[in-house]
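On to chain A.
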Amino acid sequence: MMHHDELQRTLNPTCTGTSVIAMQYKTGVVVMTDRVVSYGKTARYKNVSRQYKVNDNVLVAFGGDHADFQWLQNVIERQALFWKRFDQEIGPKALHGYLTSLLYARRCKMNPLWNTLIVAGIEEEEKNNKETSTPFIGVITQKGCAYQVKHVATGIGAMLLNQAVEDSWRKKGGDITRAEAEAVLKKALELTIYHDCTADNDFEIGSVDSEDGVNLGKEETIIGDWSIAETNCQYE
Partner candidate 1 sequence: MSIMSYNGGTVLAMAGEECVCIATDLRFGEQMTTVATDKKKVHKVSDKVYVGLAGFSSDARTMLEKIMFRKNLYELRESRKIRPKVLGEMISNLCYQHRFGSYFTEPLVAGLDPDTHKPYICAMDTIGCIASPRDFVAVGTGQEYLLGVCESYWRENMKADELFEATAQSMLSCLERDAASGWGAVVYTITKDKVNVSTIKARMD
Partner candidate 2 sequence: MACSFTGIAKNGPNPYSEMFAFKAAMKAAEAEPVWRTSRIIERQRWNPYSFEGGSTCAIAGENFAILASDTRLTQNDINILTRDGEKMHILNDSIVLATTGFYGDVLQLKKVLQSRLHKYRFDYRSDMSVDLCAELLSRNLYYRRFFPYYTGAVLAGIDEHGKGAVFSYDPIGCIERIAYSASGNAEPMIIPFLDCQIGHVTLSDEAEKPPLTLERATSLMKDAFRSAAEREITTGDKIHLIIAEAGKPIVQKFLPLRED
């Protein structure tokens, strides 16, 4: 028996964001998202950030339904304020756990949040410990399946980019500088704009660093190499 399901639940996403790509470097994390929200295959809203700064230690980036993410931003803000009442800042692991439970609870109600979330950050104690300072990237899928990674690409990027990102990660033996990590992400974005029709060449790279804290990156653009288009005969 159906009860207005399709009217009151996100059983199909409406306005969506595509891939998120994130990578650890020695003392932090860089996260890249493009700046478009699509309505089907239409680039419906441009110049929209898909990253949310929680506090100086945590950054959340998302793929999937934009409305659900805007609602989630509010939930996250309230959770962060709840921690502030005890003079604490919510850390990435705690937020990752909280969001995992939230997404899992919603799927159990058959009323899912249509998002893939990337929680990036550094724990406060790790931040002060210059020796280990291990950054954190946690992924949560729509149904509450959660795991931690050193580098990740979600959405279409999971099919297109994961291996490319992993190869460049392994080439450096995991010991990677921030500039190198950013270069890998930019190369990855170049690959998505060639292959993913809902990806855009307007993007931003947010970062969490043990010294600088969270920075939402400024808007950037890449063109890529379209010389191959001359030889493509499938369009005029």
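The rule is short, and it goes like this: a residue touches a chain if its C-beta (ideal position, glycine included) is under 8 Å from a C-beta of that chain, and two chains touch if they have at least 3 such contacts; residues count from 1.
How were these picked? Simply put, all candidates are chains of the complex that A comes from, given by their letters.
Predicted, not measured: the structure shown is a model, and the values here were computed from it.
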{"item": "Candidate touching chain A in this complex, from 1 or 2", "value": "2"}
{"item": "Complex interface listing, chain A residues touching candidate 2", "value": "1-6, 11-12, 100, 104, 107-108, 110, 112, 139, 141, 143-149, 152, 158-159, 162"}
